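Before I ask anything, here is the structure I am working with.
Of the protein chains in this complex, all but one are displayed in their positions.
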Amino acid sequence: DFENALEEVVPAFGVSLEMFAKCTLNGIVEWGPSIERILSDGQLFVQQVRNSKRTPLVSVLLEGAPKTGKTALAATLAQQSDFPLIKMISPETMVGYTEASKVSAINKVFEDAYKSQLSVIMIDDIERLLDYVPIGPRFSNVVLQSLLVLIQKPPPSGHKLFIIGTTSDRRTMRDLGVFDAFSHSLHVDTMTHGDELLKVIREVDAFNPSETAAIESALSHGNKLKVELCGETFISLGIKRLYMLIEMARQEEHNSADRFLQGLYDVCKLD
Amino acid sequence: DFENALEEVVPAFGVSLEMFAKCTLNGIVEWGPSIERILSDGQLFVQQVRNSKRTPLVSVLLEGAPKTGKTALAATLAQQSDFPLIKMISPETMVGYTEASKVSAINKVFEDAYKSQLSVIMIDDIERLLDYVPIGPRFSNVVLQSLLVLIQKPPPSGHKLFIIGTTSDRRTMRDLGVFDAFSHSLHVDTMTHGDELLKVIREVDAFNPSETAAIESALSHGNKLKVELCGETFISLGIKRLYMLIEMARQEEHNSADRFLQGLYDVCKLD
Amino acid sequence: DFENALEEVVPAFGVSLEMFAKCTLNGIVEWGPSIERILSDGQLFVQQVRNSKRTPLVSVLLEGAPKTGKTALAATLAQQSDFPLIKMISPETMVGYTEASKVSAINKVFEDAYKSQLSVIMIDDIERLLDYVPIGPRFSNVVLQSLLVLIQKPPPSGHKLFIIGTTSDRRTMRDLGVFDAFSHSLHVDTMTHGDELLKVIREVDAFNPSETAAIESALSHGNKLKVELCGETFISLGIKRLYMLIEMARQEEHNSADRFLQGLYDVCKLD
Amino acid sequence: DFENALEEVVPAFGVSLEMFAKCTLNGIVEWGPSIERILSDGQLFVQQVRNSKRTPLVSVLLEGAPKTGKTALAATLAQQSDFPLIKMISPETMVGYTEASKVSAINKVFEDAYKSQLSVIMIDDIERLLDYVPIGPRFSNVVLQSLLVLIQKPPPSGHKLFIIGTTSDRRTMRDLGVFDAFSHSLHVDTMTHGDELLKVIREVDAFNPSETAAIESALSHGNKLKVELCGETFISLGIKRLYMLIEMARQEEHNSADRFLQGLYDVCKLD
Amino acid sequence: DFENALEEVVPAFGVSLEMFAKCTLNGIVEWGPSIERILSDGQLFVQQVRNSKRTPLVSVLLEGAPKTGKTALAATLAQQSDFPLIKMISPETMVGYTEASKVSAINKVFEDAYKSQLSVIMIDDIERLLDYVPIGPRFSNVVLQSLLVLIQKPPPSGHKLFIIGTTSDRRTMRDLGVFDAFSHSLHVDTMTHGDELLKVIREVDAFNPSETAAIESALSHGNKLKVELCGETFISLGIKRLYMLIEMARQEEHNSADRFLQGLYDVCKLD
Partner (left out) sequence: DFENALEEVVPAFGVSLEMFAKCTLNGIVEWGPSIERILSDGQLFVQQVRNSKRTPLVSVLLEGAPKTGKTALAATLAQQSDFPLIKMISPETMVGYTEASKVSAINKVFEDAYKSQLSVIMIDDIERLLDYVPIGPRFSNVVLQSLLVLIQKPPPSGHKLFIIGTTSDRRTMRDLGVFDAFSHSLHVDTMTHGDELLKVIREVDAFNPSETAAIESALSHGNKLKVELCGETFISLGIKRLYMLIEMARQEEHNSADRFLQGLYDVCKLD
């Protein structure tokens, strides 16, 4: 493939790499088929970027409920591309930036990417980048407009660019035109079956055998996860929230299984 | 526990300590089981922060009606953590700050916390920090967005952070996304039973024996506190308001019991 | 009482004293029991501030219709406290100030107060301080938020602070959260009975005996003040407006009683 | 009268006097009793300002439809007061001023007035001073708030101030609180009777005798002015608009009476 | 006439004259009686300005649908006045001006005019000067307020001013108070009859005889212009749009009549 021959060896930006690592602190547990699909589709897009001359820009938006693992999955896709330039745009590094500084920082990342022949840019948590709040609603139109242009602007002739975005707010992204600015989108699921939770619990090895058995027996009743106490309500849980539940419950020395199940109940009560 | 061994001995910031003391001017009277639950849950979160490698950031929002003792309870939790770094972010120290100065001050507290291996940050009265007013509604989106990011941003690798927030306006916090940014929440109750009020009155030793007896007899009629004059209205009273009632009534030399009960009546009339 | 012993003798700020005098240009006429109640409750609050260690901050909001004498009553309460530091925050001294200058001036008054062990701060005409206008509505959120914090922020340990506010717009103060920021409130009444008006007219000695007699006879018909010409409408009049009516009518040399009564009629027609 | 003895002889500000003259270019024609009433009430207010110690500040708002002669009447009242200081605040001198410059200019006029023992300030066309536009609505809240305070702020002890405002928009003035800030108001009428128009036409001596006769005959049919062509519509005409009609019609050499009556018809069609 | 004797010979401002010429690029074709009426009324206003001492300021607003020739007519009236000072205020010279620069430029034109004894100011396309857009709606209130004052402010004593404005949006001008600020208004019509179009087509001599004949036959069917293809829809066309249709159609060498008629059909379909 001719790009590989030509590409400058731009070492990926140091600070960013550390950030990519932090995003996948607990790895990727393949708790269900939707995770595998996301990873394989991601590979295909990477191939399209490498090979196609007619579409030098490919972009994909990972969208799903809060705490479902979007950031970890996006970081994983970006790292797996093996492109020589890999960058992250994240609200965490822009706290208190003025709108102008934000745009300038974002623009800088794209300018850097245009210099490499193969680049991948991850744009994390777009609603936060936009300072979006549903009351009003308010958001930074300056940042929004810059993103809308940059996400659709092809790199210079002969260069290729892969963009991966994440958002918890698909509807707003559609209303703001961000959704349509991406050429593809992938949905990140919540866990809704007892089996899915159990897969993670076992992988993490969080509880001692008897506690684990108690949880297994409580979660294996049906196909879809319906916690006894919730009545008819089904549970839909993001993986990041599951980790929080597990770690909290582990602090109780003697009845951590109970505490864990109580935690599940609290979740369904809150939603 | 390995963190204890590693942690730098960062002396907690002086001014802040004085502020923590001021927040608990009248101590914590355990007038009911909900107070005990808050204190014990708080201990558990502290433990999770200390021990878990998978969740280096734990955050809890104390929410309850105005004058219910949220600030005093949050300060107590923060102080009981015994973490080497303990900081408070409070609107009282930011009167007249521009939005930018506010964000900068808030950011500074978090930057400081990231340097200690175990830190606790108390964020008091979040709606005031946000300059929130329901008419409009108006609020500082700049401060809001900074908080939303900082409350969810994990500390650097190997560091731990515990965040305690307080608010009188749960609904707005939910609408603004602040509620969901916290990993946990605890509800602070008002007092609704005569027994609860009496516990505080006795502890404070506010009135002379005969006046105390008069109040006791007036408040002990039923289980739930229904002041005679209010008709069918039940009273729901924050502890801070109770202190104000008591101190006012004490100024009347001869009929302070009457004045106290009249004060209760005024409260129910106003609400 | 221990504070008296300790307090620094901070001479009250000169300019302010002149302003307090200007506020009570025509003294306080006790035209009804509500005036006495306000004065006596005011005394009680002063006592609470002096004596209570648990409530070092006491605040009261005088609210009533426009022109009812709120400013004069607040100034009287403040002066009667005999506290060593007495300050006034008034929109009259801040015409054309930017929001930042306003906040800074207000903050300065509080900072000064925190240095005295016993202080009283009068905040006059809060809706004007807030640049409030019902169309929009618009107001200075910066000033509002500063006031909300300062009105509730306890003075430094060992110091005491008494705050007296005035407003003509109780409803807006409630909506903006100002009302609830005060620990107490007192209602200032309009005059609605002929007897009340007559008490002021006699005290002022505005008209010659025969004119006075004519007015007395016209106003003494019923208990509640119902001017003949208004039909079924009852009159409700602020004392400041009464002074304006009297002074206007006095300019007519020969039929000032008629002119006065005509003025009363115009008031009821306008409202 | 003691003020006359004491007052400094501050010569009225030159430029202003020229402006007062320009406002009364065509004098005051007493076309009806309402004009006389305004002039005599104005005299009474002047007397109150001079004599009363209890009301050192008196203010009156002239309100009426556009083009009814409010500016000319206000200027006449101000000039007739014979007060040593007489000032005008007019939007005509503030085109393109920033809000801050406007407030500063307005404030300056009041500061100057406070230095004279007897002053009169005319505030012309308040809705224009406020940059008011009903779409939105929009207006300068900074100027509004300054006016609200200054119109009600008593002059320094021993000094007297008379304020005369004009507005074409009584309803908005009420909504903005400007109306209630004035202690008095006077209504300026439109002309609605043929006799009233004829009085002005004759005084001005605009048309030759035969044309005048034609107009007289057309306008004298009924008591209230109902132009033939308007059908059932009655005409209500400001004096300034009448002057414009007369002057236009005079340009037609031969049929100016017809043109004048056609002009009246156009007015009723437009409204 | 005395002004003629006195007036300074201020040469009309060079740049402006070129702009006036550009506005009447295609002259004025008298396609109907409304055009003649506008020109003759314009003359009468000019006379009033010259002669009347009581109305030194006369102003007229030309209002009509887009592309009806308002700018050309206004420029013609201004030029026919033969006043020594003739100025144009046009959005075309103010692209990208700040509000402040716009007001300053507008003010400058008026200041210049006040120096000449007889001046005419043309204010073109007022909605564009105001940056008006119906969504919102938004507009520059600063420019609006300046215009409202300047359009009604009489020139200095002894000087005369004639103001001619144009607008395509009568309704908005009324809502914003601009319409009422002018002392007169004139309506500019669209063309609605075949005869009117033909008059222009012949004058312009756009098509060869046979094409012209074809168009004549198509347009002469009825009194009011009803293009066959439009069904029951009548056409209403501005003269500027007619010129565009003609010039487009002329490019087709062989069937320009067809193309012209097709163009008419497209217009009625679009509206």
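Order as written gives the chain letters A, B, C, D and E; numbering starts at 1 within each chain.
Note that in this section a contact is a pair of C-beta atoms (placed from the backbone, for glycine too) under 8 Å apart; a residue touches a chain by one contact, two chains touch by 3 or more.
Since this is a predicted model, take the numbers as computed values, not measurements.
Which of A:Asn107, A:Ser217 or A:Asn255 touches the hidden chain is settled by the complete complex: it is A:Asn107.
The chain that is not drawn here is touched, among residues A:Asn26, A:Ser183, A:Ser236 or A:Gln262, by A:Ser183. In the full complex, subunit E makes contact with the omitted chain through residues 22, 25-26, 66, 91-92, 95-96, 128, 131, 133-135, 138, 204, 243-244, 246-248, 250-252. Residues of subunit A that touch the chain left out of view are 44-45, 47-48, 51-52, 54-55, 58, 100, 103-104, 107, 137, 139, 141-142, 144-146, 148-150, 153-154, 157, 175-177, 180, 183-184.
Throughout what follows, only the chains that are shown with their structure count from here on.
Mean C-alpha position of subunit B lies 59 Å from that of subunit D.
Centre-to-centre separation between subunit D and subunit E, using Cα means, comes to 34 Å. Looking at subunit A, no residue sits in touch with two or more other chains.
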